[in-house]
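Note that this complex is displayed minus one protein chain, with the remaining chains in position.
To keep things simple, chains are lettered A, B and C as they appear, and every chain counts its residues starting from 1.
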Amino acid sequence: MDYYLSVATFAALNVILAIGLNLISGFCGQVSLGHAAFYGLGAYAAALASVAGVPFPLAILGGVLVAGVFGIVVGFAALRVREDFLAIVTMGVGFLFLGAVRKQPWLGAEMGIAKIPSPLDKWGYAALAIGAAVALVLLSLHVRRSWMGRAFGAVAQDEDAARTIGIDVAGYKIAAFFIGTAAAGLAGGIYAHMTQLIIPDTFNFIQSITILAMVVIGGIGSTYGVVAGAILLTLMPELFRFINDYKLLVYGALLLLVMRFSPGGLAGMIQRAFGVRLA
Amino acid sequence: MMLLAGERLSIAFGGVHAVEDVSLAVAEGELVGLIGPNGAGKTTLLRLLTGILAPDSGRVLFEGRDITRMPIHRRAQLGFALTHQIVRPFRDMTLAENVMMAAAGGVTARPWRALAKVDARGARERAMALLARLGIDDAADKLARNVPLGYLKRMQAARALALEPRLLLLDEPLAGLNAAEATRFADLIVELNAGGITILLVEHNLGEVTRIARRLLVLHNGSLLAEGEPRAVMARQDVRDAYLGEEAHA
Amino acid sequence: MAIVPAVKSATALLAAAALGIALAAPASAQNIRIGFHAPLTGFAASDGKSALNGAELAVEQVNAAGGVNGRKIELVVQDDQAKADQAVPLANKYIGEGLKLVVSGSYSGPTRAAAGVFQNAQIPYVSAYAIHPDITRAGNYVFRTSFMGEVQGRAAAKFVGDIMKKRKVTLVTLNNDFGQSLSAGFKEVAGKFGIQIASEYTYAMGDRQFGSIVASVKRDNPEMLYVSGYFFNGGPLVAQLRAGGVTAPILGTEGFDTHNFIKIAGQAAEGVMITTSLDRDSKSPEMRKFIDDYEKKFNTPADMVAASTHTAIKVAANALAKAGADDPAKIRAAIAATKDFQVATGRISFNELGEIYKAAQIQVIKDGKFRHQATIDDPQLLAPPTK
Partner (left out) sequence: MYYVELLLVGLIWGCTYAMMALGLTLVYGLLRILHVAQATVFTLGAYIGLLAANHTGSLAAAFVTGALAAGALGPLIYRLVYQPILDRPPFVALVASIGVLVAMEDGFRLLFGPYGLSFENNVWFTTTYSFAGMTVNLVQVWMVVAAVLLLSAFAVFATRTRAGVAWRATVSDPAMAESFGISVTGVRYVNFLIASVLAGVAGVLVGLLNNLVEPGMGGVIAYKGLAIIVLGGLGSVPGTLAASLVLGVVESYGTVFLDKLLDRDAIAFLFLIVVLMIRPHGLLGAR
């Protein structure tokens, strides 16, 4: 039971991360290769707050805000550089975060932060993570239907044209980065308290790529597709535990095959098979 | 008071003066044509007026208010609309959705307000009315990537009109259209102007522009060469030379 | 149409998955199953391989000697990719499968994360070679059969200051938990042994080119170098230091304790010393048997990681023999009561925190082989923490 509970909790955290990235990259068109940095920022901020005695809900909120505020900073960078340049800048943000944390004794450096107070039990974390994931899915669906979602679409497709019809491109980019990175911060805060232990390596470039893979495998831009992608990629290592030795081989091959044969991801597959466009 | 004025605008790229010391003014209700041979600086001047480029020196005034450093989307919100020389539709949206994006200016101006609002019926109605006015409502629900250029040019005009602009800047709206299409589109421009929208038109199609504009500005080598009533301007020797020079070089 | 191949491959994968589960499930119910996780894939796969080899050898030796109370033991192996977040579901999976004892053949990240889970579930957990001090602090169900990074660093300082009599020392530290804790232990007691830290440089796990560090070390001109790392970055580092003209003696760490280090560094490895818990010149029969059997079974010389997991499995089997295989609380008590148990890496006795005291071995590379150089046996200096 505990096993299924912990897998479900991780799946929910990954849904939160992937939905957040999808808001930035799928809805607003700003490719980010550094999403794990915001996961880490949330985790570190919440952990430090909790260790310092801040109550759990406030610590989580702190993680959300710190990640969101740094997200806004990166949003400003997105005003200056575009497309592939932006992708590499966000990747750089990830390396910069990690490189800085690794060297700061007050952040635990390589030893990480341990003994983070844990106010909930396994069921509590599962409920919290799943609840937060559901709330984010609902938010994502709402954003898509609202005028914000439409404006994101305009920015994603042609930001110069969007400007000329009065859309505040800068404002929307920053809003997308804020919501998306704050969501990652939320996942980080929950993760830190659940495992009571965080180390820099958890938030590395591979993690960013994994989150991106969830979004792309699910079908970039499609909320339901991204949820499916996040759950699938969480379960996959678990399903493939019996092939320990070939796990990464199969994982890499799957990424490749999905992109090769269904570039729209799972959502694209469903659209072709059933003619239904997933929200 | 002039609706739009450029005062002594200059900009240089890598030491080359693309626009040098140009002043111009457009009064409320006017239909002004801006012409000049290739490389004269027309598009650069238009970009200075719309805010895509910031001038090295000089000012841009809208109703006497200095808007030189104002971001583009804020100008659009003031009633300052433009169409692009190369059409820039949102390709994965339908024509109606393209126009709706502009029609909902009040809602989309602020991201957080946009998040609170889902209802699109009002915007849809206005968009459909504009598409009908431009005669392309039959393709309203087709994706922009799937419709021909003539439709996109009109859609772009509809999108600009959806902003309820007071000033419309048109960058070569007739380019790429055949003669019949161009004439029809030019008539539409006159009609819009008659409806109360001030228009500044950058155009290469001299026949149409002299036909519909009431005043012409001629740009040459980044400076204003001539200005006045179309037929009189076109009769001037220096204007003819400027255009002939272009041909001689070409 | 393109969906067809995708569906085909997905079906094939599902079929493979079903087959795998079918194959994995029954095994042999009579065997005593011990959980064992290691980084079999990912950047640490080389240590994962050695870890698994060492553990498998221990299982083979235990079973060949009649098993535990007449039953054979077997490993339930999981890959953790050396990732902390992989370790939590993995630990829960072991618990869900009803395992009563788990051994970590992995690094500190996953081992720390799993330690908390096993402590909460009251399942005994033995860490073979992860160095982080917090591991055993997870609680009384967690044990470690190797020494901590800080302790090893302290032993290094004593060797440099007391035995080599070197005063001016430069540290080149791998920037991960292993390197940082070694460096911290060394610096903690350096002053006591009259050592003055001339300078410290750090490098990252993925670095293989160290030109700027070599240039800096040459400028600092220390009397001795204390270098942490693993064979795959330490090998190139030592080679480049020597090629760059640095002649000062080098003291490395147990991360270099594999013949792969010598293969990479070649001639430059000669004379390099390391702190480790494996004494290749030891006369202890357990040690000799481990070294010989390992080379015979895997056709490659044994290394420190393999010796460590070998030790951990031996300690686990010993406890199972005393406590039976059914009650985790009894198994825990039996591990805690381990007293002077002789294994390849020395004698094992746990203190109240679940840590052991071991003398540190200093080995030197001579003619392409690790040989005995010195033993640092200082129960006070090398005392593991008790809380």
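Keep in mind that, in the parts below, a residue touches a chain if its C-beta (ideal position, glycine included) is under 8 Å from a C-beta of that chain, and two chains touch if they have at least 3 such contacts.
Remember, predicted model here, so these are calculated numbers, not experimental data.
The chain not shown here makes contact, within the complete complex, with A, C. Interface note: of C:S212, C:Q342 or C:T386, the residue touching the hidden chain in the full complex is C:S212. Checked against the full complex, the one of A:V51, A:L65, A:I88 or A:I130 touching the unshown chain is A:I88.
The missing chain, though absent from the display, is touched by one residue of C:G161, C:G185, C:G235 or C:G346; that residue is C:G235.
By the touch criterion stated above, the residues of subunit A touching the omitted chain are 25, 31, 77, 80-85, 87-89, 91-93, 95-96, 98-100, 102-103, 205, 209, 212-213, 216-217, 220, 245-257, 259-260, 263.
For subunit C, the list of residues touching the undisplayed chain reads 41, 43, 45-46, 48-49, 175, 201-204, 206-209, 211-216, 218-219, 232, 235-236, 239, 243-245, 258, 260, 263-267.
The rule is simple: only the chains that are shown with their structure count from here on.
Of all chains, the one whose CA centroid is most distant from that of subunit A is B.
Chain closest to the overall centre, judged by the mean of its C-alpha atoms against the mean of all protein C-alpha atoms: A.
Centroid to centroid, with C-alpha atoms defining each point, subunit A and subunit C lie 33 Å apart.
Centre-to-centre separation of subunit B and subunit C, using mean CA positions: 71 Å. Averaging C-alpha coordinates per chain places the centre of subunit A 41 Å away from that of subunit B.
Multi-chain contact residues of subunit B (touching two or more other chains): none found. Across the complex, subunit A is touched by residues 2-3, 5-6, 9, 13, 16-17, 20-21, 23-24, 40-42, 77-79, 81, 83-86, 88-89, 92-93, 95-96, 109, 112-113, 116, 121, 132, 134, 175-177, 179-181, 202, 204 of subunit C.
On the subunit B side of its complex with subunit A, the touching residues are 50, 52, 71-74, 76-77, 81-82, 84, 88-93, 97, 100-102, 104-105, 107-118, 120, 159-160, 162-163. Touching subunit C in their complex are the following residues of subunit A: 1-7, 10, 102-103, 109-112, 114-115, 191, 195-199, 201-202, 237-245, 247-248, 250, 254, 257-258, 261-262, 269, 272-273.
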